[in-house]
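Notes to accompany the following structure.
One protein chain omitted, others in place.
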């Protein structure tokens, strides 16, 4: 039978081990969608979580990637496929469309004017707010490669990182809340 | 060196602190989608979780919001935009369409008749079951405002709350499972 001191020491070490496994007060979002409505939802949730004291990481992948292109940055030297993706995918948050009721752009335009009237921040403003609040952004390296995007054409964002799925999973595994949007 | 009594007291207080941070046996769902298939999935998961002893909170936002309109309630006094959204978006669970194979409504009708034949509950029945089981429903205030919906046109549901993203995040942060549907 261990002494009481040994029992307490053992309990302490078990407790510390569990404490190390406990996820941080963090939200991890996979921003997969290229739709305006889902991108807005992702940023509303992300900035709301920071306001509540949570740490937030967003991982932009697949159709979410072109949302973070900078409309004022142009790069050359792309191959045919890269040029095609570059032309067909939205160039930055202002070009992103609604998933429903887009109606050849009219629905998206209406929604934007409505958001302005109702004092809901635009996607561009949301990104700026996220940066100010310290939301971490990861861009998926595989998506960049597949779509032929170059780093020089992406937005300037404090602390922006290019990362693989493993880096994101490490964050997700240490977070209390995870969402695939 | 603290006495054994002091060590135990310290361990107890650390343990209590961790216990307070441990998420509840709860499922938090963001019901973003306005598609019949996704709404069904959300309610099947929600009611299944209650049956397993979990607490469940659903947050209806964006296209998920009109699912909770009551087809028998009509309200006046909407502005032009509100009238447009009111007309274009489905009025309640019976009007919601499949995301795929809708085929001008035929696919949705077929799926519904098939569900009936296979004894799968309809979306209307699922909502009633969720209410009976005590699934908590939050409706996003921002979506209500954007789409011009009024509280008087939404379904009657026990304990229904209108809430912002912060209220939902507080629930999600205290839940073991979170899903964006």
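Going in written order, the chains are labelled A and B, and every chain counts its residues from 1.
By definition in this document, a contact is a pair of C-beta atoms (placed from the backbone, for glycine too) under 8 Å apart; a residue touches a chain by one contact, two chains touch by 3 or more.
Since we're looking at a predicted model, the values are computed, not measured.
Among the residues B:12, B:83 or B:151, only B:12 touches the chain that is left out of the figure.
Residue B:181 is the one among B:89, B:137 or B:181 that touches the chain missing from this view. Mapped onto subunit B, the interface with the missing chain covers residues 4-5, 8, 11-12, 15, 18-19, 22, 25, 27, 37-38, 41, 44-45, 48-49, 51-52, 54, 99-101, 110-111, 114-115, 118, 120, 176-181.
Residue-level contact of subunit A with the missing chain is found at 4, 7-8, 11, 14-15, 18, 21, 23, 30, 32, 34, 61-63, 81, 84, 88, 142, 145-146, 164-166, 169-170, 172-173, 175, 178-180.
Criterion: only the chains that are shown with their structure count from here on.
Rounded to whole angstrom, the centroid-to-centroid distance between subunit A and subunit B, based on C-alpha atoms, equals 23 Å.
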